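Note that this complex is displayed minus one protein chain, with the remaining chains in position.
Order as written gives the chain letters A, B and C; numbering starts at 1 within each chain.
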Amino acid sequence: MILILTSNTQPGSADFQKLMNHLDALPGIKTRVHTERGDEQTLTELYLIGNTKALDLEDMQNLPCVERVVRVSQEYRILGRHKGDDRPSHFDYNGVRFGQDTFHVFAGLCAVDTPEHVEMMMKAVAAAGQVCTRMGAYKPRTSPYAFQGHGKACLPYVFELAGKYGIKVIAMEITHESHLHEISEALHQTGNPTGVMLQIGTRNTQNFELLKIVGRQTEMPVLLKRGFGITLDESLNAAEYLASEGNRNVIFALRGMKTNMGDPHRNLVDFAHVPVVKRLTRMPVCIDPSHSVGTRAAGPDGILDVMHATAQGVAAGANMVLVDFHPVPTKALVDGPQALLMPELSHFLEDVQIAREAYLKRVELAARYNQQ
Amino acid sequence: MILILTSNTQPGSADFQKLMNHLDALPGIKTRVHTERGDEQTLTELYLIGNTKALDLEDMQNLPCVERVVRVSQEYRILGRHKGDDRPSHFDYNGVRFGQDTFHVFAGLCAVDTPEHVEMMMKAVAAAGQVCTRMGAYKPRTSPYAFQGHGKACLPYVFELAGKYGIKVIAMEITHESHLHEISEALHQTGNPTGVMLQIGTRNTQNFELLKIVGRQTEMPVLLKRGFGITLDESLNAAEYLASEGNRNVIFALRGMKTNMGDPHRNLVDFAHVPVVKRLTRMPVCIDPSHSVGTRAAGPDGILDVMHATAQGVAAGANMVLVDFHPVPTKALVDGPQALLMPELSHFLEDVQIAREAYLKRVELAARYNQQ
Amino acid sequence: MILILTSNTQPGSADFQKLMNHLDALPGIKTRVHTERGDEQTLTELYLIGNTKALDLEDMQNLPCVERVVRVSQEYRILGRHKGDDRPSHFDYNGVRFGQDTFHVFAGLCAVDTPEHVEMMMKAVAAAGQVCTRMGAYKPRTSPYAFQGHGKACLPYVFELAGKYGIKVIAMEITHESHLHEISEALHQTGNPTGVMLQIGTRNTQNFELLKIVGRQTEMPVLLKRGFGITLDESLNAAEYLASEGNRNVIFALRGMKTNMGDPHRNLVDFAHVPVVKRLTRMPVCIDPSHSVGTRAAGPDGILDVMHATAQGVAAGANMVLVDFHPVPTKALVDGPQALLMPELSHFLEDVQIAREAYLKRVELAARYNQQ
Partner (left out) sequence: MILILTSNTQPGSADFQKLMNHLDALPGIKTRVHTERGDEQTLTELYLIGNTKALDLEDMQNLPCVERVVRVSQEYRILGRHKGDDRPSHFDYNGVRFGQDTFHVFAGLCAVDTPEHVEMMMKAVAAAGQVCTRMGAYKPRTSPYAFQGHGKACLPYVFELAGKYGIKVIAMEITHESHLHEISEALHQTGNPTGVMLQIGTRNTQNFELLKIVGRQTEMPVLLKRGFGITLDESLNAAEYLASEGNRNVIFALRGMKTNMGDPHRNLVDFAHVPVVKRLTRMPVCIDPSHSVGTRAAGPDGILDVMHATAQGVAAGANMVLVDFHPVPTKALVDGPQALLMPELSHFLEDVQIAREAYLKRVELAARYNQQ
């Protein structure tokens, strides 16, 4: 059960104390306080955990400071959508808003290789009017003998170049808690020229210890990829690990399911789950067409499968796209064959724009019909 | 190897005889003749089967009557796209064209139950300006004790009502060769008021004997559903069974893959394969969002998941949509819970239209970029 | 609900008539009579279908001729095991007993190619003391251009050779209802020198029309392979199609599930389901290690994976093994690479014997512990 307090309730106030005393006296109930400090107001939510079935909704609504009470279903307590739940489904980071109603493309390098390639990428992204990109410094690889990314060594130049080109947010995968500190430090040392969205890959979706540690910091938002061999429900529970530790600025990414039923694509694209995630949770939804499709094959209509998959996700309401580009794919150290080429960036963005506009029209249409 | 003859080549002509004599003399090569009679011209293709690797392309091109030679890859000989292959990817049936560049919605009843419901459906479809529908008379069911469809008993009124409302093509699943004759006869007895597209369901995708028999008739086109537990390649080979027996008027339908990784949807929607089927073969591609999604759940944007899945398929170039509607879903004998309601038909069609327009814009955009 | 009548109840007797009249008067209840004629006694079972929940168990037990009443669960009415259900789990065919407590190996040719190979196989099987074999005349193949079996042409010599070597039962796949008649006729014409167990392959597990027709004949028993892409429950329902039409002499075969998670095996071996099928139904359970494993690779212990998989199924109680052998695998027209060689037959049979003995010891051990 969640008690949403009237905004700007002060933890030191007499009413708040009265409320807490009352809750402490409830048998078998523990209380966890979550405070969200915005620019204009502070929102406080109290999570009651334990035998909440025994509590009466009306009783709770009459307690001091309580504006509204939401009885949560068993799962996704914090990130989930519950009946009568109008908590926000967006957050701001480094001047960029991410929500279930926004849309951003993160075009960039799957794996950072050279400063030259990073700069070419940043420059192209900026020239196309974008403020987000993806850059891989830490790469989990199936074989221990494969290239594992340049790690912290590349962070300073990646961040500086981002700053130079006005990039506000870089999505960057981390595979170990130490990367958290390496990124923080490199940002600090370079004067915070950009922001980082921490990405958890599909092999670590159920690496709960990493999730807990990443969830304990609230400085950077988190992009959690769906596990490619587990159910959607299990992946959403994994997202809840982040939130239960304190960080609710979580974006959920679909990236295809691992099964040869997806052949000749690398994975079986699962973007029909875009509206499902938006219905079950308040997380913005990202799609990763590059890893889902994993090929540069094109249809007889001259459109790459990667673009088709992207358009599908976007036309159904995806809020973010993570897509691999590379200036010289043949020289890419990881996943070169699936990368788009620099001259394709503007085509890609225009194509995505058509799909996004179609989605917005579809929403308007539905609103009109649902009003009737 | 396929020899495409100059149009209107006469089988009785001296040149044709010369050609055939030459081919007959080739060691280890069998020849199969396929003739396509159109309104204005007759196209003849000769399929050379056997040790065609030993044949020289140029030699063959110099034979009498031969306009062009296509060396086919191992698979999908007839339905596949081969290098330098410009055979058509469309066909006409009962005045309606089906191709990789056309678009049709088949809204209708998953299972015919009463003449009243059939009429309500036909009327609504016609009022919405559509000339196609779906109607299930023969229903394969997991349990032998479940309702198996009204069978041939319902055919006369279904066909008559179709005629009454100007429906040109009804997609109708058959599960046994005898249904072929029952349908033909009922059409004949009712004066051919409409046309039927024979549908092979996902449980029969590899029922090769049924495919062969259906492929031997060329009166009605065939809609083949992908097998829900086999690879795409295996399902495309199944389509080739139809063509190898003579019927090339085949549409291939994606309908979701059977795995709990698709939960809470009934199947894992596989519409990212739309461009793949169009690239590998010359078949128009149909999507079946109703069985893929299998629920009436909606996103927070007020749009049903079924509509989102449809929009995804269409935005990537699907040529046909098979979708379940029902006047009174609670009274539907099969799959009621996933059916759309009659008042939702116009919303559905308008929504689909937005996605189709987006697709056409995307094609234009790609053409512009690919020209550069 | 099943009413099991006292043995040798005569359909013409007054008591039987009284019983039937009573049942006919029950509202919303239909009755289906099933009679099993053995050498010594005739068993009659009445299946009550419809609103049986309203019937009182004790009332029914007091009706004339009724020995025992079994309230069936929803699924697998006929083939399932229900509470208090002690109907037999075996049947006899051509002098051979097949039950949940028997054990038979069907070593033979995946596909019949030449009379010489058939004779070599039969001779070896007979020399090894076996009375069963497998012989494929009708082969469903993924591609329409692949060899599809010799069909009815080979039946006469296959049956005659079986007779010559004392083979009692041949497992033979059929893919179309016409094969049923072709087999019957060939058996008749050759003087019924052997028996045939009709096999339904994994691609036809849900070809319900074929199941119904095969189920309507009770001359030959049926071996139903599990569908390789559907749940166990769905495959068991398919078996029920056979029984619901009249043929209860059904053996259920496990043959591996289709997923690349089984690599480097051809399928993911599913023999842990052996005890599950025996618990849920009264069918004997067959395993098909050749198609499950699909390779001749061996472990460092010098034992082929095919033999390991077989031992696994048998050690857990499998009642039948279907296994591919070939005198000259390189000349086999279908699945040569997975076939065992003739000199391996005695090794295979001895290996299987060790596993069978282990199973019997395990059963004894369990009986001893469960008595305590």
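Rule of thumb we're sticking to: contacts are C-beta pairs under 8 Å (C-beta built on N, C-alpha and C of every residue); 3 or more make two chains touch, one makes a residue touch a chain.
None of these values were measured; they are calculated from a predicted model.
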Hidden partner chain, touching residue among A:175, A:194, A:249 or A:310: A:175
Contact residue for the chain not shown (choose from A:90, A:203 or A:296): A:203
Candidate in contact with the missing chain, chosen from C:214, C:257, C:286 or C:321: C:257
For chain A, the residues touching the chain missing from this view: 49, 75, 77, 140-145, 175-176, 203-204, 206-210, 212, 227-230, 234, 237-238, 240-241, 244-245, 258
Sites on chain B contacted by the missing partner chain, in the whole complex: 259-260
Hidden partner interface residues of chain C, rising order: 81, 89, 100, 229-233, 257, 259-265, 268-276, 278-279, 292-293, 297-303, 305, 307-309, 311-313, 315-317, 344, 347, 350-351, 354-355, 357-358, 361-363, 365-367, 369-370
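Keep this in mind: only the chains that are shown with their structure count from here on.
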For chain A paired with chain C, centre-to-centre distance based on mean C-alpha positions, whole Å: 52
Distance from the mean Cα position of chain B to that of chain A, given in whole angstrom: 39
Mean-CA-position distance for chain C and chain B (Å): 36
Sites on chain C at which at least two other chains make contact: none
